[in-house]
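A protein chain is absent from this complex, but the other protein chains hold their places.
Order of writing sets the chain letters: A and B. Residues in each chain are counted from 1.
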Amino acid sequence: MKQFTHHLQLATRGKGLYPITREIETWTEGRGLRTGLLTIFIQHTSASLTIQENADPDVVRDLDEFFERLAPEGAAWYRHITEGADDMPAHIRAALTQTQLTIPLVDGRLALGTWQGIYVFEHRARSHRRSIVLHLAGE
Amino acid sequence: MKQFTHHLQLATRGKGLYPITREIETWTEGRGLRTGLLTIFIQHTSASLTIQENADPDVVRDLDEFFERLAPEGAAWYRHITEGADDMPAHIRAALTQTQLTIPLVDGRLALGTWQGIYVFEHRARSHRRSIVLHLAGE
Partner (left out) sequence: MKQFTHHLQLATRGKGLYPITREIETWTEGRGLRTGLLTIFIQHTSASLTIQENADPDVVRDLDEFFERLAPEGAAWYRHITEGADDMPAHIRAALTQTQLTIPLVDGRLALGTWQGIYVFEHRARSHRRSIVLHLAGE
């Protein structure tokens, strides 16, 4: 089996879901493997990863609003407040979603379903540069 | 190292957790490997995967009810409503649980704990046919 690693950078512009499916498919399917396993790992605790519907953009807007309501800024009981009102909610939102996703490669293609898109879920209000590590093993 | 892939289909009959442990163990442990890594990937964004207690069936009933209460049908603020009242809650429930699970194979057996069962978590109200991709690598 062969292994490949890659480092992606993504510039985010505030809270919300940023699609990265195409970039990940292009890199993965360009390695020349037929069968394998791709792992996507985001190196942050205030941004995360999720797989969600890629068709109606209202889905990812509603998803962001759900988390906004579930872990609102400025809850009176937060102790961790020195890094901004959006920071503790960001950590909660990251804990509730994924830091890592692993997806099989079958017949040379990532085994995503028709309606599945891969997203970086930014939880901070301001712009950030996010680092993502890819690892692919297979033959 | 060798690799194997497999495609499971599961017919669901409305919201709830459907056990798939036995089917997954049978396939995995039948590949003849001693040490390896199994990845389970569900190709949907309105159904998901979870590992939960396999003993008292009330656990998975309560788990389903928790998510019903956390992301209720018909919240006034949902924008994504054209696919049915259960669709946006389904996407939220999927985001809060897993699209993928990876489990080590040790001494020829999946390293599940005594009380751990693998479940497909169906989030839509009607019957669906769900696709699951398995990837196993090892020796």
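One rule holds for everything that comes next: a residue touches a chain if its C-beta (ideal position, glycine included) is under 8 Å from a C-beta of that chain, and two chains touch if they have at least 3 such contacts.
It should be emphasised that the depicted structure is a prediction, and the values quoted were computed from it without experimental measurement.
In the full complex, chain A contacts the hidden chain through residues 1, 3, 5, 37, 39, 41-46, 70-71, 77-80, 82-83, 88, 91-92, 94-96, 98-100, 102, 131, 133-135, 137. Residues touching the missing chain, restricted to chain B, are 1, 35-37, 50-53, 56, 58-59, 61-63, 65-66, 69-70, 96-98, 101-104, 106, 111-116, 137-139 (touch as defined at the top).
Here is the rule we use: only the chains that are shown with their structure count from here on.
Distance between chain centres (mean CA atoms), chain A to chain B: 19 Å.
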